[in-house]
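The complex is shown incomplete by one protein chain, all other protein chains being positioned as in the whole.
Letters A and B mark the chains in the order given here, with residues in each chain numbered from 1 onward.
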Amino acid sequence: MPVRAASVRRMVAPTVAVLGLLFGGGLLLAVLQTIGVSPFVGRFDVSLAAYRQVAGLPGLWASIVLTVWVATASTVLSLGIGVSAAVALRRLAADTVLGRATLFLFQANLTVPHVVAAVGAVWLLSQSGLLARAAFGLGLISGPQDFPALVYDRAAIGTILAYVWKEVPFVGVVTLSLLASVGDRPGQTARSLGATRWQAFRHVTLPQIRPGLIACGTIIFAFALGTYEVPALTGASQPKLLPVLAYEMFTSHTLADRPAAVALSLTTAAAGLGMILAWRSLLTGARR
Amino acid sequence: MMALRPVLAAVALTAIGLLASTPGHAAEPKPFAQIEAEARGGSVNFFLWGGDERINAFISGPVAEALERDHGITVNRVGVADTAEVVNQVLSETEAGVTDAGSVDLVWINGENFRTLKVGGLVLCGYARGLPNAGLVDWEDPSISTDFGTPVDDCEVPWSRANFAFGTDSARVATPPKTMGALIDWIRANPGRFAYPAPPDFNGSAFIRQLFIHAAGGPDAVAGPFDQGRFDAIAEKAFGLLEALEPSLWRGGETYPTSIAQLNQLFANGEVDFTFNYEPTVFGANVENGTFPPTTRSFTLDDGTLANTSYIAIPANARNRSAAMVLANALLSVDLQYEKARPDVWGMATVLDLDRLTPADADRFRAIPRHPAVVAPEQLADVAMPEPSAAWVTAIEARWKETIGR
Partner (left out) sequence: MTAIWSIATPVGDKPATVPSAAPTKRRAGLPLLLLVAWLVVPLVPVVLWSVARGWFFPALLPAEISLAAWARAFANGSDVWRALGTSVGVSAAAAALGMLIGVPAGRALGMHAFPGKRWVEMLVLAPILVPGLGVAMGLHAVMIRLGLTGTAGGVVLVFLVPVLPYVVLISASVFATHDRAFEAQARGLGASSWQTLRHVTLPMVAPGLSVAAAFAFLVAWSQYGLTLLVGGGRVITMPLLLGQSIAAGRNDLAGVAAVLTILPGLAVLVLTSTLLGRGGRR
């Protein structure tokens, strides 16, 4: 039964209007702000000063490199660990205590806000945190200074670990459902034809769940690129991750910094989108 | 192409209500009784730094209760992470054309933030000295009449005095250094045991100024208006010193704590041996709430520790001006100044001139007890060193970011 176009339009119109106004409108206003157009006060002195200011920020390149490193490392580690965990979990009977506990924790973890993960990471990993205290108790270190700098560090290890802690369950849950929809049959067939367990996974199962995993990685990458609270709580004083840098500039008492802050956010978003698209076409291209 | 339509709608939306009018920023003189009558039954949004539980409790408790009881005014405390955000809010509201319905009615402020508002014509002037309780303040005292070098000019109401002080654990450091030079020697002799938070953290910035003034040879060298030549000469010395100090700092100066809270945690866990604060009563409060070890003690330096006065100001675009004035007057009252000075409430020193109070009231202030972790007020007053002007402060922070913090 064909549905009239008008009724479909009525169904999508509210979403299109709200996202168009809030998201599209916000994006457009952001762009206008960065090129010196301020419709409220009727100012139209178009210039690229904001982008020049961003380009001249001290330590900008270090921030860019670190941000890309954090997003990439978080994505790769989350995918690697999450997929392995899902495969292991599927092999294990799911009604064992361990299987059920893992599943529950996966789902429970999805509900934990990122800010809690960041706070937990600091209290666990800092040089006087719980792990350092355990190491001291075991006689492995003689004081906080001997414990490796895992948070507030220049390589942002703490930030990455906080993201990975949050995203592994996400990847795990997604992979489980992808595996369930593929079923065990194709893998078993490959095994019966003499493939090793790894070969069966690599050449039979993985290609089938790959699009889902790419989507999953895309979400993690974009999220790690744009989130403020995790690096703000776990990051070093320098270099700062781009969202932290942008937020600090946006709320500084110099209003002149504001367009530059928006420009920084937009550039990050655009660069991120570019990387995501390149990455996706690379991955889907490789499949062929 | 469907996605384009909402975008066009957004453009139409932005076109609504252009044109911001210039803000008028002098309060029209009115008898205070009339202001009180106008304010009755209203509310006031009081924006202030929210990073201290004691402050929050003081405002939401005694202050809010007094205003509700005496004037029927509801006080909405709005805690912010950094006062710069409030200035930013006033600026952006004004930019957006909100000139008499702004959300900020009263703000706790001083230094660069005040200067930004004043230079931008965004602060209400001409009412402060007319408040009934203003007579209790010595407005001619230079530490009151200028705020980090910016003339107050009846544009803000003094509220509290603050003194910079260092803290250490007496169980770890029995005899703390007595001068800035001695502290620097101590840092060199004990590598990895000292840290300071990176600006824009307020206390970290203050420490850098403390060291800058030391390098300059004293507060007189940075007194008066900003001078690029003088600044460059001192900066070379000061930042050379800071750079040379880096290898002796926590983590070899590779990174710095990002907030005073982070430095306090390092201190509490014995990762470093010193912390500092522009509010010495923090040391007492943090011992009491278990954040610091009980053997924590604070101290001053003989060659001077920074001091400043902080104020409350009404933005020019405030919606509830009258209620804000009533609140400002109440905050200057003997009762609320005394409450604020009590260490079990907040412990922030009064701006009132004790000679202008009744002897009984003055004695109340003199009898205020002191936590053993907190350095004595007389000692703080003895070594108090004025802040350089706001332009110096900005330049010092900016140079730190260019040289050390990258």
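The rule is simple: contacts are C-beta pairs under 8 Å (C-beta built on N, C-alpha and C of every residue); 3 or more make two chains touch, one makes a residue touch a chain.
Here the structure is a predicted model, which is why all the values come from computation and not from measurement.
> Looking at the whole complex, which of A:Tyr51, A:Trp69 or A:Trp123 touches the chain that is not displayed?
That would be A:Trp123, which touches the missing chain.
> Considering the complete complex, identify which of B:Ile260, B:Ala324 or B:Val351 is in touch with the unshown chain.
Of these options, the touching residue for the absent chain is B:Ile260.
> Would you mind spotting which of A:Leu19, A:Leu193 or A:Ala278 touches the chain that isn't drawn?
A:Leu19
> For the chain that got dropped from the picture, name the residues of chain B it touches.
Spelled out for chain B, the touching residues are 1-3, 13-14, 16-17, 45, 47, 50-53, 56, 60, 76, 78-81, 85, 89, 92-93, 95-98, 101, 103, 259-261, 264-265, 268-271, 286, 289-291, 293.
> Mind pulling the chain A residues that touch the left-out chain?
Per the touch rule, chain A residues meeting the hidden chain are 1, 3, 5, 8-12, 14-16, 18-20, 22-33, 38, 40, 81, 84-85, 88-94, 96, 98-103, 105-117, 119-121, 123-124, 128-130, 132-134, 136-137, 144, 165, 168-169, 173-174, 176-181, 184, 188, 211-212, 214-216, 218-219, 222-223, 225-229, 233, 243, 246-247, 250, 258, 261-262, 265-266, 268-269, 272-273, 276.
Quick note on the criterion: only the chains that are shown with their structure count from here on.
> Find the geometric centre of each of chain A and chain B from their Cα atoms only, then give the gap between the two centres in Å, rounded to an integer.
37
> Sort out for me which residues of chain A touch chain B in the complex.
Residues in contact with chain B: 16-17, 19-21, 24-26, 28-29, 32, 38-42, 58-59, 62, 126-128, 143-145, 149, 152-154, 235-239, 248, 250-255, 258.
> Applying the document's contact rule, which stretches of chain B touch chain A when the two form their complex?
Spelled out, the residues of chain B in touch with chain A are 2-3, 5-7, 9-11, 13-15, 17-20, 82, 84-85, 87-88, 91-92, 95-97, 112-113, 116, 192, 197-198, 200, 251, 254-258, 262, 265-266, 269-271, 401-402, 405-406.
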